[in-house]
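All protein chains of the complex are present and in place, except for one that has been dropped.
Going in written order, the chains are labelled A, B and C, and every chain counts its residues from 1.
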Amino acid sequence: MCGIFGVYGHPEASNLAYLGLHAQQHRGQESAGISASDGQRQRTWRGMGLVVDVFNQERLKHLPGRAAIGHVRYSTAGDSDLANAQPFAVRHGRGQLAVAHNGNLVNAAALRREMEQRGSIFTSTADTEVIVHLLARRQERRLVERVRAVIGEIRGAYSLVLLTERALVATRDPWGFRPLALGRLRRPDGGEAWVFASETSAFDLINATYVRPVRPGEIIVVDRNGLHSFEGLPAEQPHFCVFEHIYFARPDSMLGDSSVYESRDLLGRQLAREQPVSADIVIPVPDSGTTAALGFARESAIPFGMGLIRSHYVGRTFIEPQESIRHFGVRLKLAPVRHLIDGKRVCVVDDSLVRGTTSRKIVTMLRQAGAREVHLRISAPPTRHPCFYGIDTPSYEELIAAQKTPAEIAEYIGCDTLGYLSLEGMLGALGQRRGAFFCDACFSGEYPVAADPPTPARALRTAARR
Amino acid sequence: MCGIFGVYGHPEASNLAYLGLHAQQHRGQESAGISASDGQRQRTWRGMGLVVDVFNQERLKHLPGRAAIGHVRYSTAGDSDLANAQPFAVRHGRGQLAVAHNGNLVNAAALRREMEQRGSIFTSTADTEVIVHLLARRQERRLVERVRAVIGEIRGAYSLVLLTERALVATRDPWGFRPLALGRLRRPDGGEAWVFASETSAFDLINATYVRPVRPGEIIVVDRNGLHSFEGLPAEQPHFCVFEHIYFARPDSMLGDSSVYESRDLLGRQLAREQPVSADIVIPVPDSGTTAALGFARESAIPFGMGLIRSHYVGRTFIEPQESIRHFGVRLKLAPVRHLIDGKRVCVVDDSLVRGTTSRKIVTMLRQAGAREVHLRISAPPTRHPCFYGIDTPSYEELIAAQKTPAEIAEYIGCDTLGYLSLEGMLGALGQRRGAFFCDACFSGEYPVAADPPTPARALRTAARR
Amino acid sequence: MCGIFGVYGHPEASNLAYLGLHAQQHRGQESAGISASDGQRQRTWRGMGLVVDVFNQERLKHLPGRAAIGHVRYSTAGDSDLANAQPFAVRHGRGQLAVAHNGNLVNAAALRREMEQRGSIFTSTADTEVIVHLLARRQERRLVERVRAVIGEIRGAYSLVLLTERALVATRDPWGFRPLALGRLRRPDGGEAWVFASETSAFDLINATYVRPVRPGEIIVVDRNGLHSFEGLPAEQPHFCVFEHIYFARPDSMLGDSSVYESRDLLGRQLAREQPVSADIVIPVPDSGTTAALGFARESAIPFGMGLIRSHYVGRTFIEPQESIRHFGVRLKLAPVRHLIDGKRVCVVDDSLVRGTTSRKIVTMLRQAGAREVHLRISAPPTRHPCFYGIDTPSYEELIAAQKTPAEIAEYIGCDTLGYLSLEGMLGALGQRRGAFFCDACFSGEYPVAADPPTPARALRTAARR
Partner (left out) sequence: MCGIFGVYGHPEASNLAYLGLHAQQHRGQESAGISASDGQRQRTWRGMGLVVDVFNQERLKHLPGRAAIGHVRYSTAGDSDLANAQPFAVRHGRGQLAVAHNGNLVNAAALRREMEQRGSIFTSTADTEVIVHLLARRQERRLVERVRAVIGEIRGAYSLVLLTERALVATRDPWGFRPLALGRLRRPDGGEAWVFASETSAFDLINATYVRPVRPGEIIVVDRNGLHSFEGLPAEQPHFCVFEHIYFARPDSMLGDSSVYESRDLLGRQLAREQPVSADIVIPVPDSGTTAALGFARESAIPFGMGLIRSHYVGRTFIEPQESIRHFGVRLKLAPVRHLIDGKRVCVVDDSLVRGTTSRKIVTMLRQAGAREVHLRISAPPTRHPCFYGIDTPSYEELIAAQKTPAEIAEYIGCDTLGYLSLEGMLGALGQRRGAFFCDACFSGEYPVAADPPTPARALRTAARR
């Protein structure tokens, strides 16, 4: 639940990183950072807040060079601190190194303990620092060999971009949990630069062309000799995070060969087939539910309307750090259009249902606006299990679907009917057999990579939330 | 192009004003302010920026009392200064007075000149200061009489809320150019408070009930004796600003008895009838074009898709103060969904076309995303004339429809076809005969109230923009 | 208790104002402001805080022109608001006008009431706004005549600089309560600019030459025809504020023909003669007591030492707005040098004794540092009366010398002996007979100009302090 970016071979590398992070701002709003290399020296600037708050032209000028990486970070309670902002940048035996990381290692705590036993020190609680430590102590001569050795030591979900004074490396875990795309960008002088991003929306903004995803287990090195692909680890059975399609990615992004917009449209259509409803109007919970609601309306032939208006002056519900603001935020963020709702049987479509608190408020709001019936449809299965691969889902205690049956949930939320998409329906809509191409652990509880005992950081976050 | 709010008779008056302004933030983002009265003393706080930036709980605590008014202000080039923030608050012969004003007086410059000749001083360039001066020098004993006398002196568009130590007054010009709604709010103690707002969206957020619009020419006084309505000036032929329906108001607001959402839906449907198109998909320019695009798609039976994704991390195009940011803003703000556009004949629906620069960029963006054809449809007639009643439209030189024919505009913008809604179609869709109920001067050039020679302030703004 | 500055005829007028205010920062730290005129248009920027915080090169660039005035404002409880920052700048019948004012009018409340009755509005609580109102309603053709008419209406202490689009005016009340100096500055092109400042320290920083004080009752107009002096009001018996010599002005400034440094040296010498002491060391309360302590030590032939070290990281005691900070401030600000004090009979010299709270803490601190005896000597008489002419002294209730005898004060403070300078001694040391050249009302209670009933603003401040 972070966004990363990398560029190699362009005179305005840090400006491109700035734009590439801005286009991925929805992936994390707590901190932003950029490291740039000019062939001799690497410089880093990081700060708390949005990309536009952390950087300005003055600061970008102080990040010269033709290669850069960047990171936007999602906030989790308990570690909202600048020390955890990325890229994580250090000096070590071979010079300078900066790493931007999206994902979650399942053996980070064990690796950290082991290294601490051997005398290493840690200035942050981020997994990234573990990776940097591992890289720094490898003795292999070639950078790609050191990276290959390190990805042999870490386990879990990761998409990484890594910058030295002279090279950029991108790699992805063998299961391909988290996205990482490769693109190409024409330079003013006619030459070509290479770009990497969590989402292709970053490429569109800077007029780069999407080439292909970085492959699970692949290591790509870009330096003055050009771009070279290496086999890092043999690819495992792919397990791309299905939640990226459902909620997290922007609808204009491509994930592999799939359009996120199309995925959501298909999920909405399948939902309409599985969970039909007699209603006068279909409305989305904007913006994340809009595409699925359009698919649902089309498939069910029920008129579609924007029955909830979203304010542009507050952030994304799911992504706010404090419980109190989140609750207050629902009312500040969404407003019902009485004209569409009053006296109507309303079907409201949302992308997921995690704690249930937001949905409950929305149903109340719709009833106050005159809805005769409120039918809630979720374009995903019940979220019953926490994620250990980088999505900041709550613990079992807070996941309403882990605690209640759908009927109990409907009662809690106050809707007339509640319908989830089935696991099979979801996977079928996305064109895959179950377990084959997606990680659906948050729905199925089938974790492709066994998790360590909770790390102190995760335990801390959980504690802080209670 | 401002938002105003007032509340009388509630122990949390300034908190309600805060929320009421937040719900009208789309009406102005440059400055925000609240004045509150505790029956003895009036206090004011104003600042540059969004409501959430200007106020916090600490500051609201320093605005005690059961009555409050508030204002959000739109920025116009050349007068982005705290001195112009509202409410405009003063001490005068009868105590304290604060005024929040939405609109534009056509005789402000003349009144100002006349008062200056007589020795008055002005600390801002706002029309509001003229109104406050007029109020201060009236000798009538009763507040309502002083207000009545003053609205006999000013001419133009205004909706006002006015606060003394002990009373709240709301009034509206005889033509009813700008909106002002009256609502009712149940207090915790079971009693009732009265609220006023430019848009009813403010009432929904605070759970107030919309009662009716303040009538053109009406003066409403609320004090400890309750709410009383007075005839201020005899109502003229109504001329409510049609642009509020087309673009400015939030779709969840009611303007008089009309739902803004419904208005835009009807405009989109009429546009589809007048300007049919052969296209594979209808997409809106979000968010202001979305409702009309949905109506257009329904009427034309062409599939609808959210082909342009709007970033939540940049503000509204039309409403940014600096030309350079506005241009850069289009790319940062809107991103095409290639999946929906590539290889398609795309019909893009927007609410209005003012300078043409944004539309041109959008068409280019859609072609780069693979659109085979791009057809632009505008759910309003060509904007050919500046507004003198409070909407910050550009001068004739910058209004593309005042300078070019539709064919020339289409060529400039680069679309395959361009279709505007007719003036008759617009008025018909909104259920009115021409000139009867709306001010459509920006389209027709028929100004219901003759404008003075440009005021220094407006001339200044125009100059600053060139 | 403010500092003002003016310059006419220099291409870097606002930069000079910036420096001139910085050199007078000790006269007021709450707000700072500059108005500049380019011959056609006047622009103003004001802000809360120090000159260096309010202004930067960017902002000074937006204040072009060859004439400028500036103001630093001292904070008084209850009106710490930007609306009270100066220069007070307005548009009126003859164009633009900005005024910076040091002093206090005794008939401001009456004038304000009268103008309010006649319909005027006031946006601040500052006397300056009264002056601007009076100026704006005068009908005389020439600026100097309008100024002359206005100074005929106001009574009290004032030194003013006033800027129009094309002229600068400086004037001073007929008693000459507050300082205002005239200087000359060579321009880069060889021509000459005229400068005005409360203190000549401003001239030294910008390499200007001190010419003479503006005379009591004089009006000086500078415009493209050069500098012209007019008789405004016939000068009264001079009553220059003696407290400027004792405490307020910088020691490197000239007040009239007198060096402030010399004045304080002479006061210290006279104090040594009047209030001799048997002590091992003389130490000052730095910085305001340093010069008098040096004089005391020289005259008494007792060794001098810097027995109290002043921190550079906190502000001036007397000039902080909040009581709590002031008290905590004594310990943060001053530190005893044990080496000089331990086992010694210490004579500590301060410039004045107002509330007694600071002195009490100092005596305690010195005893904790080992002082065997502590003798307090004050280089001024007991402060027994409040000031109505612009120095923010506390009310009678808080003036310790208005409530207690010297013996009681010594007991409260905890010193072994306490000695004040006599009124006659003070005036003699400053080379004057009693009442002849100085206002000594804060010591003698003889007010040269009768005060109105307290203004609301002053009453408010007094109330706020209790």
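Everything that follows uses one rule, which is that a contact is a pair of C-beta atoms (placed from the backbone, for glycine too) under 8 Å apart; a residue touches a chain by one contact, two chains touch by 3 or more.
On a predicted model such as this, the values are computed, not experimentally measured, just so you know.
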- line: Contacts of the unshown chain among the visible ones are A, C
- line: Missing-chain contact among C:L82, C:A335 or C:A402 belongs to C:A335
Statement: Out of C:G152, C:P303 or C:G445, only one touches the absent chain, namely C:P303
Query: Looking at the whole complex, which of C:Q25, C:Q42, C:N107 or C:T164 touches the chain that is not displayed?
result: C:Q25
Field: Hidden partner chain, touching residue among C:Y261, C:F296 or C:F438
entry: C:Y261
Message: Tell me which stretches of subunit C touch the chain missing from the display.
response: 19, 22-23, 25-26, 50-52, 201, 204-205, 207, 250-252, 254, 259, 261-262, 287, 290-291, 294, 298, 303-306, 309-313, 315-316, 331-332, 335-340, 368-369
- line: subunit A residues touching the chain left out here are 82, 89-93, 97, 116-123, 132-133, 136-138
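The working rule: only the chains that are shown with their structure count from here on.
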Message: Can you compute the centre-to-centre distance for subunit A and subunit C, using the mean CA position of each chain? Integer Å is fine.
response: 61
Field: Between subunit B and subunit A, distance of the C-alpha-averaged centres to the nearest whole Å
entry: 37
Query: When the C-alpha atoms of subunit B and subunit C are each averaged to a single point, how far apart are the two points in Å?
result: 48
Query: Of all the residues in subunit C, which ones touch at least 2 other chains?
result: none
